[in-house]
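Have a look at the structure that comes next, please.
The complex appears here minus one protein chain, its other protein chains still in place.
The chains carry the letters A and B, assigned in the order they are written, with residues numbered from 1 in each.
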Amino acid sequence: MNPVYFSLLITAVAMPVGIWWRKASYALVIAGSLEMAVFTLLGSGNLAYPLAYFSLIASIAWILISIFSMTYSAGYGKWLTPLFAMTVFGMMVILESSDYVTFIIGWEIMSIPAYASIGLNKEHWNAAYVFMVFSEISTVFLVIGAIFAVQETGTMDFRFQSLTSDLPLLLIAIGCMTKMGITPFMISEWLPIAHGNAPANDSALFSATMTLMGVFGIARIMLLSPSSIYLGFFMLAVGVLTVFFAALFAYVSENMKMLGGFSTIENNGSILAAIGLYVALGEGVLKTYLLAVIMIFALAHSVAKTGLFIGIGTTRKENFSEVDSSKNSFLTLGWFLVTMSLSGLLPTIGGLGTWMLLESFFMGAYQYGLIGIASVVAGSMIALAEGLASASMMKVLSFSQVHGHPKGSMKNSEGYVLLSTGVILILLFVLANFLIQPQFISGLPSVLVYNGFTIQSKFSAADFGLISPLYVLVIIIFFALAAYLVFDRRKGKLRIVPRWNGGVDFDQYYTSFAYASNIRLMLKGILRTRIRDGNRQMSVVDVFWFAMQSFASGYRRFARQFAYRVMNSSITWYMIYMIVAFMLVLILAFVI
Amino acid sequence: MQYYKTARGNGRYIGQTRSYTIYSDSIDSPVKVEKKPADIIPGELVFNYGPSTGGMIESVRIALSTPGEMIRSVAVDPTYKLRTIKLSGLSLKDAFILVERINGYHSSSYQAAFLKAVEDALLTEQNTGLDEELILQMELERIRSHLNVLERLCEPAGFGVPYHQIAQMREEVTRVISSIFGHRYFFGVHNTPKPSVRIPSGIVTRTKDIETRFALLFESLQDSKIFVNRLQGNGKIEKVWLVGPAARAAGYKYDARIDSPSLDYGRYGFEPYIEDGKDAFARFLVRGNEIFSSFAIVNQIISNGRPDQANLMNIHGTGIGAARVESPQGDLFCYLSINNGSVERIEFCSPSVSNIIAFEQSMQGNIFTDFHFNWESFGIWISEAGVEIE
Partner (left out) sequence: MRTTIWFLKGLRNGKKTEKFPKAHPEEPPLWPSKLAGNGTPECPTNAIEQGKWNAGKCISCRLCLPDYKPTGDQSSFRVSGKFPGILSRSFYLYPVDSGTCGACNTELLSILAPQFDASRLNIFFTNTPRHADALVLMGVYTEGMDQVISRAFEAMPDPKLIIALGACAISGGIIGKRPHLSKDSVIEIAGCPPSPYTILEALLRAREGKR
């Protein structure tokens, strides 16, 4: 038997164990993930390059989240842990699946406990219902996509194999995109709502790895599909639109977890845009390069997003206004690195990912015809959104850390987990040379950058851009040290005087809401900023959410009636409903 | 009281003194104006400005409540530098020294309001020589005060050249004042045995030269898009209770120079300049154009030679008087009761109090960068708003 399957086994055991022994269960998940990572690295998994990366990325995230959960999840009841393990198990099934049926089964195993975790966390089940609706929509598309894919082969062989049309990719992409919270059909807001209402460790799990499964699903089928300029454009357009709006909404969000959710959508949008360019392009160097871009970006996003939600979790709060962050230098440093990465700044893997992504669009501009034009537009939109994303991350960092009042209730170990996440982000950056295909690795010996130390972007034989992670890190450290040595305040050259606020006491701090109001007012048209009751209050309305809300409330009405009649809204009944739904989907999947 | 009647709200509303409500034609019993404390909405912050900050000429604390970027409400607190000036019981002569220093930058207006109230209380007819001298003082003061406001408007716009050019004109006007009245701020003009006013030769050429240079500069400022954009649409306000340039910029023909009997401007052919933009730009235009009309009056008076003035400081008597004059920033009202040559009760209603309220209201809904321009456009003086006169 493939040794990677042991990881599935271990994680399966973690589920029942979690009901009684919380920490043991998380330890088992860690062991399972470690197992998976190691054997994937050794090359014995089901996946080869580039898909094997997904197993690696997910494992890193699971390990970090599990360590964090050991302390964080205390106080969330006994159900959270087994549900967590089950979600991870579902994702492992997805990653190791070699046919559509297993893939969809994994998809459901992953999703169903997620509704429950959200529902258990809140008195109101609305968020869980919202999550459920969109998950089921996604499953429906996956199932239909799978049917078309299998039909194409003309047999009843459910295994993944090469496709001749782009229809299955379109359907499955829509299914996965729904899970990723992508914008088309105006569904941009369910993900932040769902992720924002889950416990932070689950938010991390959903944002960092569940959406990764969406990317994985698309990538899986993308590699089997022929290139298609129209489908490519469709994905590119949707991706870019998503990036822009998600960045905007993240910036104006007052709920930290929602901000994280929007940031996830924004990153997924970037990946989708890259996938779109990949699908649109014919064979060539740029296409190969794009594979690397997708992997590095997904890696950066998943690890950093794990860190972001862990960081948010340490505040034990949801809104910026109520943050009482613990003062802990490890924590602050970790926060700093994680937000740097999500802002797309060096020296982190996020910086590298952003650079590579933008490079690919700028190189796309050299392509003839529509692709060239689309690339320029997409590239500049993404660059714009990256700017906004940096501002959002600044907001997270300053309003959760700098302005926090030091009386948080987190455990010190959580600070270490966040710091490790940050360090991993730097390490991944420095080691990126080993993660990228050798054809994009070179050096500049003439300026003492030895072979193997630079990463090239190129769309033909000649290189387009260059970056050398190790050297970047060394230079940054050098200048930081130099500045520190020159301006070290202990040398007594600085005069330190009290703050000045017009001569009166300091009693007000800038608020996170105020921080984002410039964009609220500037983009009044897009954000539909309302100023109510004689300048009294400002609020932002999401244009897309209007449409979806009516849909969701319709479903909620149905669900509520269903709950009143059948389930008496008790959790036990809800569990039973879940299990039945799960069974049904399994049976359906097998019948198909 | 010869000019003022005690009646129920005749004429336009001017403001409040400690014990009266003042209208343009009458004095009424006071109305209680309650100031609500500013409410704070969650997520909002109160941005503190002052009381001591380099951006303001005087000490004043301004609290800007904002949900970010946009200003929801503003509260101006002029009481940090609250001075208590005790006038009751003093002889007219001694009281006069203090009255000059209520608002040193507009001391002429205070002198005029006080002297006209004395005249109203104790004399039966107006002294045209005194009127002419007071009008000369006040119009020169107005020119300087308006120049000061325009100068302050150039500062936050970062307009170094016009800022300094106006500063230069302002200093020149101050020197003209100093050469005519002996003191750069008119202090002590009426304390001296006559004559304290001297019209030096060549002074008309000098004022005409300043006027010509100002005309050029004023035109250039109006041509500057960057400058105009900062002011247009900023701090709009249109209220019937507005006074001074703020009222005239909102289309109201309110001006004590035409609707108060205290000083007779009739013979100078004066007509108020009206704008209806209601914003900081309109206030800028009103002030700029008033500089020309003031120069016209000044030039008429100084080319006639030295006005014949009377010294009111040493008269004795008992009576009640009231006067209202147009200070550079709006109506200035003085109520005075004199008992045997000394002040029994004195009350002022100064334009800055009204302008502060107008500023607070006009600021709502504007953004932060508008703040300085709007503040300067009202020409508020804290010394006359944050003062207790006893």
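The working rule: contacts are C-beta pairs under 8 Å (C-beta built on N, C-alpha and C of every residue); 3 or more make two chains touch, one makes a residue touch a chain.
Note that the coordinates shown come from a computational prediction; the quantities given were computed from them, not determined experimentally.
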- prompt: Thinking of the complex as a whole, which visible chains are touched by the chain that is not shown?
  reply: A, B
Message: For the chain not shown, which residue from B:Gln16, B:Asn48 or B:Gln165 touches it across the whole complex?
response: B:Gln165
Statement: Answer key for B:Asn48, B:Gln111, B:Asn148 or B:Ser354 versus the chain not shown reads B:Asn148
Full-complex contact with the absent chain, from B:Arg18, B:His183, B:Lys239 or B:Arg345: B:His183
- request: Spell out, residue by residue, where the missing chain touches chain A.
  value: 495, 497-500, 502-504
- request: Identify the residues of chain B touching the omitted chain, counting contacts across the whole complex.
  value: 51-55, 57-59, 79-85, 93-94, 97-98, 101-107, 148, 159-162, 164-165, 167-168, 170-172, 174-175, 178-179, 182-185, 187-188, 191-193, 196, 216-217, 220, 223-224, 381-384
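Here is the rule we use: only the chains that are shown with their structure count from here on.
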- line: Per the C-alpha centroid definition, the whole-Å distance linking chain A and chain B comes out as 62
Statement: Contacts from chain B onto chain A in the complex sit at residues 41-53, 61, 66-70, 72-73, 364-365, 367
Chain A residues touching chain B - in the complex, by the definition given at the top: 254, 321, 501-504, 508-511, 513-518, 520-521, 531, 534-538
